[in-house]
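Take a look at subunit A:
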Amino acid sequence: MEPAVQHTVVIWPLILFLVAALGLVTVMLGLSYVLGGRHDNRLGNQPYESGIKPTGSARTKFSAKFYLVAIIFVLFDLEIVFIFSWAISARDLGWVGYEAFLTFLFDLTLGFAYAWKIGALDWSPRAPRQLRLDAIESNQQRNLPSEQTS
Partner candidate 1 sequence: MLTLTILVPLIGALAILYVNEDRCRKVACVLGAIPLLLLIIAWIGFDTGAGAPVFQWVESYPWIPSLGVGWRMGVDGIALAIATMSALLFVAAIAWPAETQGRPRQYYAWFLFLEAVSLGVFLTLDLLLFYVFFDLSLVGLFFLIGRWGHGDAQRAALKFFVYTFAGSLAMLLAIIALVLTTDPVTFDMRELIARQPLAGMDVRGALVLLGFVIGLGIKTPFVPLHTWLPPAHVDAPGPASAILAGVLLKMGTYGLIRIPFSMMSATFARYAFALGIVAVVSILWGALVAMAQRDLKRRIAYTSVNHMGYSLLGIAAAGALVGGGEQAARQMALTGATVEMVAHGLITGSLFLICGVFWQRGREYDLQTYGGLAQVAPRLTGFAVLASFASLGLPGLAGFVAELQIFVGTFGVYPWLAAIGLVGILITAALFLQMLQQLFFGELPARWSDFSDLGRVETRMLTVLAVLVVVIGIYPVWLLTLINSTTAVLTGGP
Partner candidate 2 sequence: MPIGDVLPEISVLVSAVVLLLAASFMRQQDHWRLAIGALASLFAAAVLCALQLGEPARLTFAGVWALDGASIWARLLILATTAICVALTPEWLRSDRRHGEYYAMLLLAALGAMLLAGAADLLQLVMAVLLSSVTGYTLAAYHRAWPLSVEAGMKYFLVGALTNTLLMIGVTLLFGLFGSTDYAQIAKAATGAPQIMALIGLTLVVVGVAFKLAAVPAHTWMPDVSEGAPPPAAAFLTVAPKIGAAIALARLVTIFPADVVAWRPLVATLAVATMTIGNLGALGQSDVRRLLGWSSISQSGYALMAVTAVGLNAQAIPALLFFLGAYAAANLAAFAAVTQLRGRTNLADYRGLATARPGIAAVLVVSFLSLVGIPPLGGFVGKLALFVTTIEAGYAWLAVIAVINTVVSLVYYLRVLGPVYFGDLDGPVPVLGGWAQKALYLATLLTIGLGILAEPLWSELGRVMLLP
């Protein structure tokens, strides 16, 4: 492989890119600032200029479980990317590729087993397992090493 190194690196495209990026942002913000209308009064700042005043907060609490599930989903969903790239070149890679891929899938399965075992997939917050875990956790908090109790 030829080390494709060009010692007289041309910097100006980089600078141009930088200027263009900054310029675009400036122009967009600046233009809307200059051209946009102002409604700087009390009514104008309300969520609904005319209508019923909203009550309560727009932010509702989600169970933390959602995030956990979402992350697990992302993790295991990404394997598709690898499976896909393997699939289109499966013939070229042959049995070595097949073995390597099986190893990969096996690793993923281990991860899945772990996630399942520790209860990350338990949807209901009142599952018996969770109750047990909660019990251990509260027990743990009572017995934490000294600096946290003192």
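Criterion applied: all candidates are chains of the complex that A comes from, given by their letters.
Note that a contact is a pair of C-beta atoms (placed from the backbone, for glycine too) under 8 Å apart; a residue touches a chain by one contact, two chains touch by 3 or more; residues count from 1.
What you see is a predicted model, and the numbers here were worked out from it, not measured in a lab.
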item: Complex partner of subunit A (touching, any copy) among 1 or 2; value: 2
item: Residues of subunit A defined as touching candidate 2 within the complex; value: 3-7, 9, 11, 107, 110, 113-114, 117-118, 133, 136-137, 139-141, 143-148
